[in-house]
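Can you keep this structure in mind? I'll have questions shortly.
All protein chains but one are shown in place.
Now for chain A:
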């Protein structure tokens, strides 16, 4: 499946005139089993695509929310092997929802590109986002992912001009992730107006669906983005819901899946 799974999902959404609700959570946050409960509940809550973060000790583009999620995950003992195992168990339950791994270069380097790509693909991942791997450094990893029919998803940003965009979209498959603000995750917010032109530009250059993330915090904001882009990505809000449920006695997944369902509804009804 892999890239085909991503393409099929966007085709289905397009036919329904819906934007994708893209949900991000960190694998192993707060621990492997609790994050599996969240992960397996996301499709029913309305997630069309799942971004599964793999933790890194030094996440230099993350705001405090995702930094803390990575810390919780690592502190609970999460290893890359657990991350792949989570995906494998998810795939036994769901064969249609694209799953994208998202993280930083060193854990990938540490495994070696070939072994990383093969292991991720066998587990059932469809694409990878590596935050600190720009096109200039991506050939080796892209080759390995190509060999396993997986997509290296690119990030385009407000600092990406037309020239840069040409470099960026080479060898990109699946979709492009437009980072709507210059900054770290979960802090600043962008208005839908300001991203509309950028999304059109990236769609044109890549010929691929464009999802928008960073700083989308409310159902209203997620819906506004859904009207101008092919998908809204929400991460920090879901991760915060996990964090906030930790002191409570209720299972971690209850609150976060409720939050996801509200956001998903807003995204899916935005174009009505």
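FYI, contacts are C-beta pairs under 8 Å (C-beta built on N, C-alpha and C of every residue); 3 or more make two chains touch, one makes a residue touch a chain; residues count from 1.
Keep this in mind: contacts and distances are computed from a predicted model.
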Name per UniProt, for the chain absent here [options: "Acyl carrier protein", "Succinate dehydrogenase flavoprotein subunit", "Tryptophan synthase beta chain" or "Potassium-transporting ATPase ATP-binding subunit"]: "Tryptophan synthase beta chain"
Of A:58, A:220 or A:248, the residue in touch with the unshown chain: A:58
For chain A, residues in touch with the removed chain: 55-63, 67, 74, 79-80, 104-111, 131-134, 136-137, 154-161, 164, 168, 179, 182-184, 187-188
